[in-house]
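Reading through the C-alpha cells given below for one structure.
A single protein chain has been removed from this complex, and every other one stays in its place.
Order of writing sets the labels: A and B. Residues in every chain begin at 1.
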Amino acid sequence: MHSESNWNPRLRQLAARLPGIIGKLIVAFIFVFPFYWMVITSFKPYIETIQFPPTLWPQNFTLDAYRSILGKMNLMGYVKNSIIVSVSEILLQLVVMIPAAYAFARYNFVGKGIMFGMVLVALMIPVQVTFITVYLLMAKWKLLGTLLPQIIPFGTNAFGIFLLRQSFLQIPEEVIESAKLDNASELQIMTQIMLPMVKPTVITISMFSFIGRWNAYFWPLVMTDVERIRPLTIAIEKLKDVEYGINWNILMAGNVLLVAPILVVFFFASRKIMEAFAYRGVK
Amino acid sequence: MAQIEFRNVCKFFGETRVIENLNLTIKDGTFTVLLGPSGCGKTTLLRMIAGIGPATSGHIYLDGKDITHTPPGKRGVAMVFQNYAIYPTMTVRGNIEFGLKNNKVPKAERDRLIKEVSEVVGLTAFLDRKPSTLSGGQRQRVALARAMVKNPKVFLMDEPLSNLDAKLRAAMRVELIELHRKLKTTFVYVTHDQVEAMAMADTIILMNDGEIQQEGAPEDIYRDPNNIFTAQFIGTPPMNIFTLSERAGVQIGFRPEKVDLSYEEGSGFFRRKGRISTREMLGSETLYKIDFPDGVSVMVKSLEETFSEDDEVYVSVDSEDLCFFDRSGQRIREGVDKLLALAGGSN
Partner (left out) sequence: MNQQPETKRRFLTKEKILPYIMVAPAMSFLLVFTFYPMVNLVYLSFFDYNLINPNKKFVGWRNYYDLFFLRKDFVVALKNTAVYTGAVVFFVILLALLLALWIRKDSKLHHFVQSCAFTPHLVAMLSCAMIWSWIMDSNSYGLFNTVLSFFNISPLRWLNSSTTAMLSVVIVSVWKSIGYYCLIIVSALKAIPAEIYEAAELDNTPRYRMFFRIILPLLSPQLFFLLVTITINSFRVFDTVRIMTEGGPGNATDVISFYIYRYAFRHFRIGYASAAGTILMVILMILTAVYFKVLSKRVHYQ
C-alpha cells in the first residue's frame, strides 16, 4: 500500500519512455559503429584483424599501420594533392559563382531566364555523362599530368549559384536603397553590404565544395593516371591491391586519415553543419 | 453544469515559474474573459483547459470531473486558435467534418450538422473551397464552425480577433456576443485588449505575471479596482495615481473622466490648482494634461473643449470617485475617512 504511493509518477513516466530511449540509442549505434570499427582496426596488428571472433578493442595496440602508411607509402603526398585540389576548388568557385549569383539576383538582362535555366539543368547532369568528353578535352589540352582536371571542370557550382542567388534575393530592398541614399557605388554596395550579409551562405557552399572534392573518387580515378597527382582517395583504394593483400589495419588507417578531418570538424560544429544541409531541402 | 475549476495549479517551463498555486472557478454559461498583458499566463490557463499545455501540478475540473489527465480530444471542449489552425490540405467541409469523423458520428448526422453550422456562420457557399482561397475573416469563420459543430461544453478562444482588420473585428465581436447569448455555453476568451474585454465579458479575470489581479464584472473592475495594476490596465487613459503621503505610504487615484475642470475653484472633495500642458481634441471629448506645482501631472477627460494650453485651471473630484492605495499597490478600503481628510481641502 505504502510502496505503491511512493512510486513517484515522474519515475513511472521515465520507465515508460525507457524502451524508446534504448531503441534510439541502438539506431545511433548502427550509424556510428562502423566508424568506431574503422578506428580501432587501424590500431591493431595485422594478425588481430583476421582473428575470429573479432575483438572489440585492440588487444595489442600498435601504430604499425600508421607507420607503414606514412613511411613506406608516403601517403602525405596524396594528402597534399587532396588539400590543394579542395582549396583551389573553393577559390575558383567563389570567384566564378559570386558575380554570377549577384547578377542573376540583382539585374535584369536579356537571356537571364535562359541562362539561369541552364544553371538549373546542369544540377541534374551527373559526372558519368560528362567525364568522357572532359577526359578527351584534358588530353587534347595536355593537362592530364596536372591537378587541373580535378579542379577546373567544377568551376561552376550550379547548386552554389542557386543558393547564393536566393540569399541575395532575401536581402531587403530597403537596405540597398539606403546605401544608395548614402551615395554608395555599385561595387561598394556589392562588397561592403551584400557580400557580408550572405557570408553564412558562402561558408556553407564552400563547405559543400570542400567535402565534395575531398571525398571524390570517380572523377580522380578517371582523370589521373600518374601517381604524383593522385589524391588521397585513389591512394587508399590502391591499398587494396594484391601487392599488400587485404591488410585491414593498413586499409583502415588510410581511411582514418581520409575521414578524420571531416569528422573532427563535424564533432565541433554539428548543429551548424546540419542546419546548413537542412536548408538545402527547403525549396 | 460546465463549470471549470482550477485547484492549486502550477505551471513551470523548465526552470521558469509561469503560474503558481492558482485557484479559480469559471461559472457555467458565462462569457469569461482572461485579460492581461503578454506573458501574464492567460493563454497558458486556456491551454490547460484544452489539455494541449498540461499543468505541471494541480488539478483542473470540468463539470465536476477531474480532467487533469484526460486527452484533449475527449474533454468536450472546442478551441478557436489565434491563427485559426485550420487544416490547409482539406476543404472547408473537410475541416468541419474532421472532428465528427474522429468521434464516429454517422454520415447522415454529419451532413446535417455541417449544413446547420455553415448556415449559422455564413459559409454554405464555401464548403468545397480550400483554405488558401479564403480571406482572413472567412478562415476565422471556418475555425468557429469547426468548434461549434462539436457542440462542446466549453468554447475556448485564444485572441481570435487579433488578426482581423478593425472593421471586421468590431463586426465579429458583436457576432460572438450574439452567439454566446444563443448557445448559452461557457465561453472562455483570451485577449490583451481591455476594450474588447470590457465590451464582451460577463466576468473579467485580469492577470499579471501568473497571478490573478482581480476577478469580476466589467463595471465592478472599472469602478472598484483592487490594486493599482487593475486601475491602470483598465480604462483609457488609465486612472491617475500619485503619492498622497510619502510618510504614510498612501497613493491616491481617480479616473480622468471623473474630474471637474473650471476656472474657479470647484466643489469636489479633492481640489487642486494646476496648469494645462497639453490638449488633445478627440471629437466627442477633449483630453487635457494638467501639471500641478508639486510636479505631479494628471490626465483629464472633459466634455468641455474650451480650455487652452497654459490656462490656469482648478481640478475637482468628488469623494466617491477617489481611490486609495497602499505602498504595495493594494487598494485601501478601511479607514477611508481619515484618508479623505488627508486628501480633502484645497492647496
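The working rule: contacts are C-beta pairs under 8 Å (C-beta built on N, C-alpha and C of every residue); 3 or more make two chains touch, one makes a residue touch a chain.
No experiment lies behind these values; they were computed from the predicted model shown.
Touching the missing chain, out of A:133, A:170 or A:191, is residue A:133. Annotation: of B:45, B:60, B:78 or B:121, B:78 touches the absent chain (contact as defined above). Although one chain is not drawn, its touching partners on chain A can still be listed: residues 20-21, 24-25, 27-32, 34-35, 37-38, 41, 49-54, 95-97, 99-100, 102-104, 107, 109, 112, 115, 118-119, 122, 124-134, 136-137, 152-156, 158, 161, 186, 211, 214-215, 217-218, 221-222, 233, 236-237, 240, 248, 251-252, 255, 258-259, 262-263, 266, 270-271, 273-274, 277-278, 280-283.
By the touch criterion stated above, the residues of chain B touching the omitted chain are 50-52, 71-74, 77-79, 81-83, 85-90, 98-99, 102-103, 132, 146, 150.
Here is the rule we go by: only the chains that are shown with their structure count from here on.
Chain centres here are Cα means. That of chain A falls 56 Å from that of chain B.
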